[in-house]
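The complex is shown incomplete by one protein chain, all other protein chains being positioned as in the whole.
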Amino acid sequence: MKCDLTKDDQVLDMFARIKQDLGGVDVCINNAGMSVVKSLLEGTPEDWRKILDLNVVALCLCTREAVASMKERGVDGHIIHINSINGHCIPPQPVSHFYTGTKHMVTALTEALRQELRQANSNIKISAISPGLVETEFLMRAGRTPEAARQMYQEMPSLQADDVTDSLIHALSAPPHVQVHDIIVRPAKSVN
Amino acid sequence: MKCDLTKDDQVLDMFARIKQDLGGVDVCINNAGMSVVKSLLEGTPEDWRKILDLNVVALCLCTREAVASMKERGVDGHIIHINSINGHCIPPQPVSHFYTGTKHMVTALTEALRQELRQANSNIKISAISPGLVETEFLMRAGRTPEAARQMYQEMPSLQADDVTDSLIHALSAPPHVQVHDIIVRPAKSVN
Amino acid sequence: MKCDLTKDDQVLDMFARIKQDLGGVDVCINNAGMSVVKSLLEGTPEDWRKILDLNVVALCLCTREAVASMKERGVDGHIIHINSINGHCIPPQPVSHFYTGTKHMVTALTEALRQELRQANSNIKISAISPGLVETEFLMRAGRTPEAARQMYQEMPSLQADDVTDSLIHALSAPPHVQVHDIIVRPAKSVN
Partner (left out) sequence: MKCDLTKDDQVLDMFARIKQDLGGVDVCINNAGMSVVKSLLEGTPEDWRKILDLNVVALCLCTREAVASMKERGVDGHIIHINSINGHCIPPQPVSHFYTGTKHMVTALTEALRQELRQANSNIKISAISPGLVETEFLMRAGRTPEAARQMYQEMPSLQADDVTDSLIHALSAPPHVQVHDIIVRPAKSVN
């Protein structure tokens, strides 16, 4: 099922089809995120809205729909935000600073949702995984050429997607009384 | 001069007219901010985009244009983000949680712009003021009735606009070698 | 082997005996920590020094000795600080505030040691585990009666020691290129 997460209609359609085909959502992993390789003083409102639409609005909408699906069926499900190490520090790379800002917002939204679920006496869990650089198509999509992206991943210490999955499984497999709040994980050789 | 800060064209027009009429911008105070009284699980993408457009996109656009105006004329100007105490903590009020997220983003953007200006060897300053609740039209605009807003300001300890101005003046009047990074200020009786 | 970790001589003796009997230290888990049930305005310098001696000084000394042992033998070992959720937030319980302060210091020391190891081009890893309340003898040792401690653990959501071990194993079993920086984990029903 393909879905442009920045189109609200497509997101709502996706959740409707999941309900029809599968009954509903038990686990929602908000993994999508993007950046644009421009400093704050070079960026444009178009860039910024595109990044916010994916990193913040889609994350909030998918979360809202997933929680609604869980509540509807009385499922104690699990929301997982794939955040970033940049949600916890501000590496001195201006071209990633706007992205870093959105991830600080995700850090706040993680704790905020936890508070809201606890106040509603819900058993639904919320966790974040905050990895350092992961070797994916991320840098290319942010505007690097394939060659530049390949070279950066060779030169900079990076994680593999499987490493993030390992932490995801750790959070997901915790017993009911345990809520992993955040797993911050870096390439071992990472400077920032 | 009136300007809807969430309309990029109007913002660019405003800066063009400032240039024409006044020569340019020396000090830019990003004061506008809004919230919508809904929890994360009640909010809508429309609400979220409206809040992000003002609290984040307009702040970034005005900052970019103001810095460009300063550089153009060789002025060592000053950008001031009016952030919020909610940029530094997450009060347990779900109806303000999305707003809180945007303000955490502003906290990160403040340090991010500082880094970018330092790396460019610029003398332009960036400061934030992070006040607790200020008695303004904020709560009414966020969706409270005038009566509810009035009552909340009576019941909750709050600052006056002049208190924020006092801190603003402290930041603005610092000598050239001193950069106030952030002034966090609360109503003395505030719990959060 | 018994060791009062607040006595430097005993700590150094312990490491000497480990070297003699086992060759050295490959993994060092700084687990010991204590509190005294008094607010900041009720505490005494004696209380504070006792808490600092265990939560900060012993942690730093054991870390220093363990890293020295690893370097001596060319072992890419692992230091793990058992921090606390109170290293990341400040729950509104004055009787735990001094303890909370020491844990904020441990959060800073975790990142600080990471930076120092990276600058030395070392492969030794440093991780933290930051759990919420764990059912142990902690509350009793902090000055609660056995009855009060038992009741608090019944009334307040808490983790079991095994839950912390699970996160510890996740951090320890990461492949060489992956460094878990911090796992923040709470009782699922915890308010703070």
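We call the chains A, B and C, going by the order they appear; numbering starts again at 1 in every chain.
As a working rule, contacts are C-beta pairs under 8 Å (C-beta built on N, C-alpha and C of every residue); 3 or more make two chains touch, one makes a residue touch a chain.
Because the structure is a prediction, the values reported are computed rather than measured.
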Chains on display which the left-out chain touches in the complete complex: B, C
Sole residue of C:57, C:140, C:172 or C:191 that reaches the chain not shown, by the stated touch rule: C:57
Option from C:15, C:98 or C:138 whose C-beta touches the chain left out: C:98
Full-complex contact with the absent chain, from C:18, C:90 or C:172: C:90
Residue ranges of chain B at the interface with the undisplayed chain: 85, 118, 123, 125, 157, 159, 163, 166-167, 170, 174-191
Hidden partner chain, residues of chain C it touches: 8, 39-41, 43, 45, 48-49, 52-53, 56-57, 60-61, 63-64, 67-68, 90, 92, 94, 97-98, 100-102, 104-109, 111-113, 115-116, 119
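Here, only the chains that are shown with their structure count from here on.
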Graph class of chain-chain contacts, one of line, ring, star, complete, other: line
Greatest separation from chain A - chain, by CA centre: C
Rotation angle (°) superposing Cα atoms of chain B on chain C, nearest 5: 180
Interface residue identity across copies chain A, chain B - same or different by half: same
Whole-Å gap separating chain A and chain C, where each centre is the average of the chain's CA atoms: 29
Where chain B and chain C are represented by their mean Cα positions, the distance between them in whole Å: 39
Sequence positions of chain C contacting 2 or more other chains: none
